[in-house]
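Taken from a larger complex, these chains appear in their original positions, while the remainder are omitted.
Each chain gets a letter, A and B, in the order it is written, and its residues are counted from 1.
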Amino acid sequence: MPGLGDVTRGRILFGGDYNPEQWPEETWHEDVRLMKDAGVNSVTLGVFSWATLEPRPGERDFGWLDRLMDLMHEHGIGVVLATPTSSPPPWLGHLHPDTLPVDQDGRTEWWGGRQHFSHSSAVYRRYAAAITEDLAARYGNHPALTMWHINNEYCTYDWGPEAAARFRRWLQDRYGTLAELNDAWGTAFWSQGYGDWAEVHTPRHAHYLKNPAQVLDFKRFTSDMLLECYVAERDIVRRHTPHLPVTSNFMPLWSGQDAWRWAEEEDVVSVDLYPDPRDPFGAQAGALVQDMTRSQARGPWMLMEQAAGPVNWRGVNHPKPRGLNRLWSLQAVARGADAVCYFQWRQSRQGAEKFHSGMVSHAGARGRTYQEVKRLGAELARISGEVTGSHTANDIAVLHDWHSWWAGAHEGRLSTQVDYAQVLTAWHRALWEAHLATDFAHPEHDLSAYRLVVVPQLYSLSDAAIDNLIAYTRQGGTLVSGFLTGITDEDDRVRPGGMDGRLRELFGIRTLHEWWPLDAGEEVECDGFRGTLWSEEIEKDEDATAEAVFKGGELDGLPAVLRKGRARYLATLPEADRLRALIAQFASEADIRPVLDRLPAGVEAVRRGDLLFVLNHSRESVTVEVPGTHHDLLTGTTVADELTLDRYGVAVLRP
Amino acid sequence: MPGLGDVTRGRILFGGDYNPEQWPEETWHEDVRLMKDAGVNSVTLGVFSWATLEPRPGERDFGWLDRLMDLMHEHGIGVVLATPTSSPPPWLGHLHPDTLPVDQDGRTEWWGGRQHFSHSSAVYRRYAAAITEDLAARYGNHPALTMWHINNEYCTYDWGPEAAARFRRWLQDRYGTLAELNDAWGTAFWSQGYGDWAEVHTPRHAHYLKNPAQVLDFKRFTSDMLLECYVAERDIVRRHTPHLPVTSNFMPLWSGQDAWRWAEEEDVVSVDLYPDPRDPFGAQAGALVQDMTRSQARGPWMLMEQAAGPVNWRGVNHPKPRGLNRLWSLQAVARGADAVCYFQWRQSRQGAEKFHSGMVSHAGARGRTYQEVKRLGAELARISGEVTGSHTANDIAVLHDWHSWWAGAHEGRLSTQVDYAQVLTAWHRALWEAHLATDFAHPEHDLSAYRLVVVPQLYSLSDAAIDNLIAYTRQGGTLVSGFLTGITDEDDRVRPGGMDGRLRELFGIRTLHEWWPLDAGEEVECDGFRGTLWSEEIEKDEDATAEAVFKGGELDGLPAVLRKGRARYLATLPEADRLRALIAQFASEADIRPVLDRLPAGVEAVRRGDLLFVLNHSRESVTVEVPGTHHDLLTGTTVADELTLDRYGVAVLRP
């Protein structure tokens, strides 16, 4: 199968979404000149071109795109060609209102924004296939074409009637019979037993709490329907260009797609990444997504979109201070990216995103933004040869699963203060601050290569996943799990005892009497630290050890950190400093070392292949110990034992 | 008429909702064993069984219920049989979408949760009557059957077309002519005059403030329609089993039902009660509902639902600490409950309430929850004989009326900070903290038996109610009223002068110049205390006395507490300590004593019949003075003048 390496061929891809429909053709020529100056070698075309390519149903207007493809080829810029199917033209919704999504309150999502398509609409899919077919036929052999980009940020839900019909078929495939569905959804409760498939709907507005298994299946169905849309278009372009890789860009840590499943269908895994420049943990938020994406790609991946400056969808949208765009771009490279791309090349003057930055901002070529982009392009070119294609194995895996996330998010859960993404982020932050390099893995993945497996929270676990965890520990692996793990099975059915029995045995939990969720901002005293979010009334097995207990209150003396052999269970979320110390201790016990020792605050060190990236995320100049002699690829200087980095400074060191 | 005494026969009912449809039959046998161990003598069956009993329209599947009824009978457990009409099967909404409620924004409430029925739907009522008829015919003579439970927590609103048609008929019954309706609704304002009944709708989404009298009548209509549903089913079962009592469970202090009116139609008054275990005033919140329910029942009542541990519908759901379930259960008994029941027997593994606790929690029989339930069952059995059937008259009545609550809640009122339920609670808390036993009464009830009548806030009062209050004071009664009382008549028409003239005369208010609502958190200085929520610019009559005045600001020197004879008016809500002191003073003037003197903080004393319940709501051990010699029914010991209670401890003392 083709992959990212077939596109990069030793160069880091640098460029971004290019929407030239917005500009007169004379601007295209200025664009190409500025692209060349900035070292841009890849642009994504066509993401929002459907209405331009097909101005009326069935018509085609390819002339402008022909000229653009030729122009790019002429200047040696590769084209990632998008199918334009994420934003259908107004005529589609007008002629076929059934192609428009309907929300759970029954409101239609009209055109006038974007992504106003129903994943389940047969008419939408037919039109999407037709334009995809024609694009692939026309440009499949174009020498500028390097990769296909299917749709854009798949993210639509649909509760409407055609989606409901499709949901029924999906459920029939999953369950076979209504009896099985009734059993899996627990419809015996609240008199919800279905006697006819036609009675089954998407989980629309209801008087009170919705059936959790129905909601869970609806999320699975949504991810699957979007994937069907993707696969249908992928198969079309693949038929025309079997030698070219195909991707679709994920949104970072977005809840709507099972990206483990999706990644299997992609030749290149790509992601969009927009940490808030003001977020004091922005670098870690980026690192999390980068680690996740690299793990999905099992190798180099593509940063499809980032912003050269501010975005425009936060309440207050901050620009990137001088140097931050370079720093975060190189951080992505350090963590496996072989492509550093942006939305979008030239900032729009019109439309809903005209205040979202571009590589060329409103200030134009003399603006700081473009000037920094240009410098970055030159630096990426300098290091490309020694970076692309390389990959590094890590000793730690953090387990993550979308289905568990979905199941655990039901409105009728015990605490709305417990947010899966926040818990996952807290654990990753502890690892990141301890300078421990980590992968992500699915709970059913082969974990044998890892010395430490971290389960921040897997509320729902399949039997196979539980088998996998137990086998992993039996084979000598070190396991640590946060609370609310193993509560339900794949149907969101609570395991007997309130938590899977084999997991309880693994961790040394004799009886789980009660969960004691904490209020917002509440903390619970433990030995030497404070716990947040959660606590538990656990009776431990005799052969288990309470490494820390709750102090005072109703749970006084009960285990907060429980250990049995190489398996640990945390019945609370320790405050950040303590969680970092615990993780560092567990890693140390598993013979895992930080990337570098004695790193100053705010400095991150990442190994990629033979290279060592040292990144200063602070606004102060810092001196970093780097034992031995290295060559800094960016400056061309030699670094002996010590390195000084200015604010937002980066060194890429070769031993 | 049959009543609760026909069911209890000297035993406190102990048990709860039992939803065995969720479990395989082998579990039923384990359930019965655990029930017997725990002293369970009553279960409620069938609440959510409609889809199981009638899997397809008109079909019946009674076999499983036959077996359950027999099983219960075999083990001496009485059955409260529910009509399953609160949660119709999916096929009903599917075949008859007109049975589904529509909210004020026009959104249908679909199946998939519960209570998705329109109270006004003729089709729904027909199907509900049919299944009720068949249940009554089949089980009316079953020896396990002890009581009927109609529907469950009636609480649905409907703004849809069939409800609108029904609303019109209800209005025709109320007003006779459109002219009367136009007059009552004040439609001369804002050009709302109706010329044809067909123009009259439920108060749907509007551009700006809705007509308050229309909204008020819609709430009355809703309560009446739900009551019609109840009465229709009650009459069916009563025809089959005239010897068995009928109930439907209220939600605690819920705004949607005029429970005074409802209670008249019930043989047994029952209520669901779920104070937050974390609420520092949880015990008082419970006491309020218990006092209210006892007053509606005019004697023993049934605690139909409580939670053995956490619920799952709060943002953060806390379990009950050790002992709290027992404490609050005995508090209910002290305040007149002859039945202590739970939702539900065994905690669900599936469905929307699987994190709502059960008497048997996920941890099973060895879990703390069941163990505590079991101990409680034994204790209830020990005291049953001396408790059931007894009732105690009180000297104080707090007046409460749903119609006034409804009228005062209009969006166009002067202060959204003034919340009826909070004001009512504040006054009840003052009484509770002063250890003054109180009933609730409707403002038109005969009040002659009371020495002190407290009106926290009755914004809307009928002429008859005003007559009643005046007659009460003329006969020597002591009356105290909070602000915003007597403002409007039954049509929500402001009384001339801004407050009923006779009430103004009663309290000594010459002119009510202006209301001065306070901002959130704002306090107003008065003589020796601070007022909250409200203040008023009152010119008093010469023969009235300002017992406290506002200090400083625009109202300096104007009356905050006004007295004329035995009637007092409070133009603000005094801070909690002061309100308690005032209430205690008023009670003392009326020769009313606290239940016990010198009670430590957190300790509650309640008399029921000859018994004295002493309840320690604090987490500290306390010593309580109890003059004389008593026998403690729970411990079997003798108590002489003094009693020590552990945290959450209870004593049930017989002189």
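Structure notes:
The criterion applied here is as follows: contacts are C-beta pairs under 8 Å (C-beta built on N, C-alpha and C of every residue); 3 or more make two chains touch, one makes a residue touch a chain.
Model, not experiment: these values are computed from the prediction.
Each chain in view is the same protein; 2 are placed here, and the whole complex, as held in this structure file, contains 3 copies.
In the analysis below, only the chains that are shown with their structure count from here on.
Averaged C-alpha coordinates put the centre of chain A at 49 Å from the centre of chain B. Against chain B, the residues of chain A that register as touching in their complex are 105-106, 185-196, 198-201, 203-214, 410, 412-417, 491-494, 496-498, 511-520, 537, 554.
Only residues 19, 21-22, 48-52, 55-56, 84, 87-91, 94, 101, 105, 107-116, 156, 278, 309-310, 312-313, 315-319, 321-322, 348-356, 361-364, 366-369 of chain B touch chain A when the two sit together in their complex.
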